[in-house]
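One chain of protein is taken out of this complex; the other chains stay put.
Going in written order, the chains are labelled A and B, and every chain counts its residues from 1.
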Amino acid sequence: MAKQYETVIGLEVHVELATKTKIFCSCSTEFGGAPNTHTCPVCTGMPGSLPVLNKQVVEYAMAVGLATNCKITQVCKFDRKNYFYPDNPQNYQISQLYLPIARDGYVEIEAGGTKKKVRIHEMHMEEDAGKLIHDEWEDCSLVDYNRSGVPLIEIVSEPDMRSSEEVIAYLEKLRMICQYLGASDCKLQEGSMRADVNLSVREVGASEFGTRTEMKNLNSFKAITHAIEGERERQIELIEEGKKVIQETRRWDDNKEYSYAMRSKEDAQDYRYFPEPDLVPIVISDEWIEEIRSRQPELRTEKLARYKEEFDIPQYDAEILTSSKKMADIFEAATAICKKPKKVSNWLMVETMRLLNENGKEPSDITFSPENLAKLVDLADAGIINSSVAKEVFEKIFAEDIDPEKYVEEKGLRTVNDEGALRKLAEEAIESNPKAVADYKGGKEKALGALVGQIMKAMKGKANPGMVNQLLKEMLDS
Amino acid sequence: MANKISDETIEYVGILAKLELSAKEKEQAKSDMETMLDYIDTLNELDTEGIQPMSHVFPLHNVFREDVVKNGDNHEEMLANAPWQKEQCYKVPRTFA
Partner (left out) sequence: MDILSLTAAELGKKIQAKEITVKEAVLACFSRIEAVEGKVNSFVTIEKERALARAWEVQKAIDEGTLTGPLAGVPVAIKDNMCTRGMLTTCSSKILENFIPTYTAEAVLNLERAGAVVIGKTNMDEFAMGSTTETSYYGETKNPWNLEHVPGGSSGGSCAAVAAREVPYALGSDTGGSIRQPSAYCGVVGIKPTYGTVSRYGLVAYGSSLDQIGPIARDVTDCAVILEAIASHDEKDSTSISREDTDFTSALVQDVKGLRIGIPRDYFGDTPFSGKDKKQGDGSTTQAAAEGLDEEIKASILEAAKSLEEQGAVVEEFDLGLVKYAIPAYYVIASAEASSNLSRFDGVKYGYRTNEYEELHGMYKRTRSEGFGEEVKRRIMLGSFVLSSGYYDAYYLKALRTKALIKKAFDDAFSRYDIILAPAAPQAAPKLGASLSDPLKMYLSDIYTISVNLAGLPGISIPVGRTGKGLPVGMQMIGDCFQEKKLFRAAYTYECLTRKKWVSKWPDLTEEKDSVRKDAAAGREEK
């Protein structure tokens, strides 16, 4: 009788905050940039340098804590975590162990049709390390401290998840919250959200937890899913063979779909945490908490409900519109201008998503303005431009955020509704396409398309296609 | 009460402190530590029940900075003292992920 095993998963998620400057110094956090061009004595650990806390980091951390139903620790402090590694310029990381800023929260997720709460054990602020680049030609590594000191919040969950679906749902929920709050753009591939998976297995019905391992280097949802499934199997195999699961950190290689232990004798894992003497405690008043709470924007769940009710948008559409705060903001703003929610929704769901996917981008990368989208909707709705012209104009809006009214005038794209001119062209088309005419009259409705096509081509696409169709039918059916 | 520091402990502390000690130095370190710890043990005579550990002497709190970029590109200055550098980075022996 095969034993049934349950997977028990907890996550440690690091989120890079979207502040302009680092957590303890006024260097820019801008992504990219030549190595070490965003550095100063503080974030490179020079002798005599001292940290000064960025207030925005505290406010973002509070916002995320409140949005995940945590209790805010009203007197919190920083601690030093001591370990030697070149990406850590002081060979200690300023983090929070003893008094993290938020504790005992939860998020609600839905996976496999079931709703569930995933509890958050704690959330704390800390600084990121620099980047190590492994040199290909020489036996050395290169250190870039641009990322050193970028603010992070680490969100530690309880081991409440039981499958990779739940894990993905949890991550998507955290990402949505952070994006909606503007706290982070949470892009796994860019490293602004990083997840370490703690996994153990146990027999179904057992009350004790098994030994867990920690997995790192999971750079996509796909990698996370594979890693979870792979590790579950590896642990089950060990147990069935009567061997013990060793508590260790494993690095996942998604190409090989395999993990290996990252053990080092040189790393005692004894971090000797003690309160950071160079920083003073943070005292968070009830008023401050209320202020942050009041600034919290409408989150996705509330928007979903509202779109359905207020704009009569179907569930599926509303989900896409609210999948990103950027998209939702554009939807709401454009709708407020032109008052045509369904049309705006259509442009976002169809054309916008198509162009984003083609360019490998995400909704948060949208650069066009709601004003221009609203103008386009009005132009198309009024028949001033036809649908294929509208598509063309939209591509320009998407890429360059052009003003469609100006563009249509400059390029002379107005639909031609002149019945006289069209009638003339229709007559010419009928004369020069006897086969198509014969086919049409013989019952092939589609043959009309060739005639329409010729007229549209002659009019450079600006003819009113409805009118063209109507005229042709009129002339041929009689 | 005499503290006895074992070889393993000195070895361990050496790893934490990233120091390499010769055999002779290890013996000396053991003896020094034992003396110091015996002396530090006098703190146990003091009753500190219910006393909050005091990290900072003055009740200063909430010292913050505004989120405004003030530093520019200082890479030349930052790398000026680097013992080894390459391609505008600090160079170190190969690290393994």
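The criterion applied here is as follows: contacts are C-beta pairs under 8 Å (C-beta built on N, C-alpha and C of every residue); 3 or more make two chains touch, one makes a residue touch a chain.
Note that this is a predicted model, so its numbers are computed, not measured.
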Contact with the hidden chain (one of A:Tyr60, A:Tyr92, A:Phe331 or A:Trp347): A:Tyr92
Residues from subunit A at the interface with the omitted partner, ascending: 41, 44-53, 80, 82, 84, 86, 89-92, 143, 266, 270, 272-274, 277-280
Missing-partner contacts on subunit B, residue numbers: 9-10, 12-14, 16-21, 29, 32-33, 35-37, 39-46, 48, 51-58, 60, 63, 65, 74, 77-78, 80-84, 90, 92-95
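Please note the rule applied: only the chains that are shown with their structure count from here on.
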Where subunit A and subunit B are represented by their mean Cα positions, the distance between them in whole Å: 39
List of subunit B residues in touch with subunit A within their complex: 12, 15-16, 18, 55-56, 60-71, 73-75, 78-79, 86-95, 97
Interface residues, subunit A side, partner subunit B - complex: 19-21, 25-28, 34-41, 44, 46, 52-56, 58, 77, 82, 84-86, 91, 132-135, 138-145, 217, 251, 262, 266, 268, 270, 272, 275, 277, 279-283
